[in-house]
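Got a structure for you, questions after.
Of the protein chains in this complex, one is absent; all others appear in place.
Chain nomenclature is as follows: A, B, C, D and E, assigned in order of appearance, with residue numbering initiated at 1 for each chain independently.
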Amino acid sequence: MALPESEMREIEAFLIVEARLADESRYDEWEALWTDDALYWVPRRPDIDPAKEVSHIYDNRQRIGTRIRQLKSGFRHSQTPASPMRRVLSNIEIAPAGAGEYEVAANFMLMELAIQSTRNMNFWGGRIQYRLRRVDGQLRMAVKKIMLIDADEPIANLAFLV
Amino acid sequence: MALPESEMREIEAFLIVEARLADESRYDEWEALWTDDALYWVPRRPDIDPAKEVSHIYDNRQRIGTRIRQLKSGFRHSQTPASPMRRVLSNIEIAPAGAGEYEVAANFMLMELAIQSTRNMNFWGGRIQYRLRRVDGQLRMAVKKIMLIDADEPIANLAFLV
Amino acid sequence: MALPESEMREIEAFLIVEARLADESRYDEWEALWTDDALYWVPRRPDIDPAKEVSHIYDNRQRIGTRIRQLKSGFRHSQTPASPMRRVLSNIEIAPAGAGEYEVAANFMLMELAIQSTRNMNFWGGRIQYRLRRVDGQLRMAVKKIMLIDADEPIANLAFLV
Amino acid sequence: MGIQQPISYDALVRRDRVHGRLYTDPAVFSDEMDRIYHSGWVFVAHASEVPNMGDYLRRQIGRQPVIVTRDAHNEVRVLFNRCTHRGTMICAKERGNTATFTCPYHGWTFGVGGELRGVHLPAGMGSGFEKSEMGLAGPPRMQIYRGFIFASLAADGQSFDDYLGRGKELIDRACDMSPDGEIELSAGWLKHRFHANWKMIPENNTDGYHVYAAHASLLKATNPFASFAFDEDKGDISITRDWGGGHTEIDFSPGYRRKGKPFLWFGGVSEAKLPNYVARMEQAYGKEQARKSMMDGPPHAIIFPNLFLGEMNISFMVPIAANEVLQYYTPMLLKGAPEVNVRALRQGEGAMGPGSFLLPDDATMSERNQLGLAAQSPEWLDLRRGLEREYVDENTGLLSSGISDEVTNRAFWSHYLQVMSRAA
Amino acid sequence: MGIQQPISYDALVRRDRVHGRLYTDPAVFSDEMDRIYHSGWVFVAHASEVPNMGDYLRRQIGRQPVIVTRDAHNEVRVLFNRCTHRGTMICAKERGNTATFTCPYHGWTFGVGGELRGVHLPAGMGSGFEKSEMGLAGPPRMQIYRGFIFASLAADGQSFDDYLGRGKELIDRACDMSPDGEIELSAGWLKHRFHANWKMIPENNTDGYHVYAAHASLLKATNPFASFAFDEDKGDISITRDWGGGHTEIDFSPGYRRKGKPFLWFGGVSEAKLPNYVARMEQAYGKEQARKSMMDGPPHAIIFPNLFLGEMNISFMVPIAANEVLQYYTPMLLKGAPEVNVRALRQGEGAMGPGSFLLPDDATMSERNQLGLAAQSPEWLDLRRGLEREYVDENTGLLSSGISDEVTNRAFWSHYLQVMSRAA
Partner (left out) sequence: MGIQQPISYDALVRRDRVHGRLYTDPAVFSDEMDRIYHSGWVFVAHASEVPNMGDYLRRQIGRQPVIVTRDAHNEVRVLFNRCTHRGTMICAKERGNTATFTCPYHGWTFGVGGELRGVHLPAGMGSGFEKSEMGLAGPPRMQIYRGFIFASLAADGQSFDDYLGRGKELIDRACDMSPDGEIELSAGWLKHRFHANWKMIPENNTDGYHVYAAHASLLKATNPFASFAFDEDKGDISITRDWGGGHTEIDFSPGYRRKGKPFLWFGGVSEAKLPNYVARMEQAYGKEQARKSMMDGPPHAIIFPNLFLGEMNISFMVPIAANEVLQYYTPMLLKGAPEVNVRALRQGEGAMGPGSFLLPDDATMSERNQLGLAAQSPEWLDLRRGLEREYVDENTGLLSSGISDEVTNRAFWSHYLQVMSRAA
């Protein structure tokens, strides 16, 4: 059950890098973390069926690519300039899921400064479920499901990498 | 002095589970974490003498039981529906306290969405002191003392599990 | 590359103590964590050249001393009484930097209650870069560079230990 | 700052321009609540959101909270979310199914139809107390057209038929995209909050001129085919229309027709991928009309003041303050067309909501619009685009012009002026 | 939105109902500050909170910050927290003990009695400057009744005796629970913020009708004995009273008496557990009166506008805005009764404050009340409960009725109307 310490540190380090790349809007490096069967999901409620209900974000690998190209176009006005932001990740729970895969969960809070419009500080928080997979020895992200506390409330623009 | 890594991970994992059960209002499972001599304490200031001053919460094991029954009654209007929430736990400090006990401290921030009334997002934060004890090999919580930064200011309802 | 677990725990513990001493305005103990060549830096933007641009704080060891003496004078009105506060540190990244030194980075969020004036809760967040050094076996802080998310926006008093 | 005078709106709304104050002055917002949202007809919800007896959901009419229910007679009801005893909001949950609403304060119980069922210790209420008089209140007027629920908080005033007017044709076109002639709003609502005046939304939604600049990033990011929606040459031939009563449209069908392929409004999916839908549509409407629907697609139109028929999405808006608004979005699911609906979900996520590829940029435009209007020179916003080339289209009889012309915005404002000029 | 007219309150307050606007309109709130909080008598603090010379604490009178001190003559003083030089708030700490207050801006020093002690570089003030004229200001009127400190910011107007009226009997009953006849508020205050109008608190606190619904969860959670406070049959026989002047009460004693056991108001603790208290009470008041006090318990009453005698707790309230209020609570400790006090602390935590078993639900009721009142139909809140069966009680001469009747709310509003009708 319990993973070796080094493996837990490796997984934690991966999450921390993923968070930093998102915080710093380093789009290409962030995109490179994904597997080909990627799912980047921000549901309206934790438990919805995506075949029946709409989500804030439900990107497959191709749509992640489109999202990144849009952000890099220089004309994504809702992220021009990109929001300065930092997130804290914590309460990390790691479980092996066989075949070099891991189910990981964490809580987060994110402060995002909307400098492209109101310059308001937006506060985001919730829980993230990740599915990680070892590909050619490297950890990659197959699923990132972000369950915002207020996902079903009226929220501000979610045009940055959450 | 320093505990073995595995023991520190075990204790951290316990805190993370306790936080998740509270976040998700999983009342019975959360109640089961307590020892018989439980103290669930939210003082008005970190240093008050409970024999002389009033606290926000000063529950012994029996009163924790009453609190949980009330929350489960279906009529605890201040938590009907229960607030969606997530907390981040960090800055964890662990010290052995002899006889299978541990003194643990952590800082936390909690975002709580008051959907039963204003639908405002409430921000809570502070420091927690835990006393943990190993009972039949399992970690249990004997004391949870939550020192809110604004405990002595006018605050919103504290009817959820903090 | 990867440090032994015990060393990582030791460094994390140092950061946690430093944060606690700052949170609790324990001025002398906090001051004692610094090396003689200390730099306590809160830039307006992460990348500015201090020889050309102004920072919120750019204290050398002597100026840190002045800051602490001022805070202890009893007349630092902007911190009288001192703000109750707690910060969460997370996303810690540690790299050895040779000669018993370490480059460390972390994200943080800090809730600060301005009880000396408005009694507003101020929310601070950002990224911290530390340079730590082992001096006579003890870890010491040579550089603490706090990059606030909103460092270049109008911000509230930064008179506490950030 | 002297005495506050009533605002004369005809001085602020001109044929070719409107004054910035209309977006920024809280007194204007207050008048709008009185004259538009708290007396005129507004969209509230869709009947398919409360399909079963006892279903309920919460909404706002202007600043006032209501509950929409399906009552014991299977009728849709709109009720104020306010207990008739002491005014407590009786329903806190956003949606659900129930037999009764029990007020948490003193326990009065109301049926889903609003009727007062039970009063705790009723004797104390006295002899004059009649339960039948103490049911939950509702808007004096409520009307449903093809499932779209509208209400007016004024007992008298413009009739519903007069209000909706030719907007019916737009709603018809949306519903007739379903082989069963019914849409279903069961996918849930994405909710968006931004710091702008509510009027920027109906203006933006049928403004064809902003697409090339405001949505340039999507044009650059998507391959030519997927970006068909923004195809230049179509731009030239799509049409903006004034449907009267403040209802406005961008009609993309001429562009689709010229390409001669169906479903261009739906990512250009091939018919082969939707065999059952095509069959059921032809069955239901006959080959010709079905082809026409699949070619032209659903409308892209505003029903004044707060409903947006956004092609395969439905959206509405809730004004909060002069500088704050909420926008809600949901995919328009078609009864009897499962093949379509699963695609509609993913398409909706791409286009609508705070995390999508389109709406965040519109929201930022509106916020930056609001910020810019804090500057007081020039005082006016320019609305003259197309004034010299707009024309009455002989087929529809509607004032029309090219997609980039501000026919739609002028249509909104001329109706706005008419409504706001009525004494409150 | 046209010109703002003065509000005529008699059109909004009726014998059997009140208008929702009274809770939601900022103009009403502004009038209330002028006519109730900034001119009438209000509770400020209790003398036991500043027991020693130099003790001080901060409070609000309406929207105005004050300091309550124990001065060098051992007198209680109420002083505005505003330097007489340039207006700086001289005291930031919430409580403490000091010989002087030094203004941080230019260093003027004031004694705890408010007198100006020292001026930095005094010569510059000129010849006309008299220290004796520049002490901290205080409310023109201040009165203490059995330690309860009340102040009025108007030099003239209703006398204190006239204001407090028979409310004195309620305060007496509270204080006479102590064998020494004194209460001590030394346990610290729990502070609660919620988004509701301040008037909902005095209304709620002596509303007996809400207990069964609003606090149903506690009834279900606690065993029959502990839940005695909510015993059905007692409900029937407890009494709501109008003490005049807006002061109101729920009298639970008839229920206690019928059970014939003392301390039912105190969790039903047995006398055996409080031997010294029982002895000292009998000693102090004689057996009969002592028995009566221990049987009937402390009052559950509102002193208009902002003081709540909550059985073994004292509470007061601070209005912030039409839709925001603070409530403070502390256990009422009894001088000379340590056995009682330690239990009172734990009982207070159970009943009062944002984390307790009762008040969070009351706060949620008030917030949902405020939210519901945004809906404008019906316009009125119903206050007719018990109108037909209320009666003047011959023992007390007070208008009274059963616990579930709105005698208390009508008493609040009729006094409110009288006060608000006085020209500001």
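Here, a residue touches a chain if its C-beta (ideal position, glycine included) is under 8 Å from a C-beta of that chain, and two chains touch if they have at least 3 such contacts.
All values derive from a computational prediction rather than experimental measurement.
Asker: Of the chains that are displayed, which are in contact with the missing one across the whole complex?
Answerer: Touch partners of the hidden chain, whole complex considered, are A, C, D, E.
Asker: Can you work out which residue in E:9, E:41, E:56 or E:80 touches the chain that's missing from view?
Answerer: Of the candidates E:9, E:41, E:56 or E:80, E:80 is in touch with the missing chain.
Asker: Kindly note down the residues of chain E that lie in touch with the hidden chain.
Answerer: Chain E touches the chain not shown through residues 3-7, 27, 30-31, 34, 38, 63-66, 80-90, 92, 102-107, 120-121, 124-129, 134, 137-138, 153.
Asker: Spell out, residue by residue, where the missing chain touches chain D.
Answerer: 1-4, 20, 23, 209-210, 212-214, 216, 361, 364-365, 368-369, 371-378, 381-382, 384-389, 402, 404-405
Asker: Tell me which stretches of chain A touch the chain missing from the display.
Answerer: 75, 77, 80-81, 115-117
Throughout what follows, only the chains that are shown with their structure count from here on.
Asker: When you take the mean of every protein CA atom shown, which chain's own CA mean is nearest to it?
Answerer: B
Asker: When the centre of a chain is set as the mean of its C-alpha atoms, what distance in Å lies between chain A and chain B?
Answerer: 28
Asker: Using mean CA coordinates as chain centres, what's the chain B-chain E distance in Å?
Answerer: 32
Asker: For chain B, give me the residues that contact two or more of the other chains.
Answerer: In chain B, residues 5, 75, 77, 88-90, 109, 116-117, 123, 153 touch at least two other chains, as defined above.
Asker: By residue number and range, which residues of chain D touch two or more other chains?
Answerer: Residues 92, 94, 104 of chain D touch two or more partner chains.
Asker: Taking the top-of-page definition of touch, could you list the pairs of chains it picks out?
Answerer: A-B, A-C, A-D, B-C, B-D, B-E, C-E, D-E
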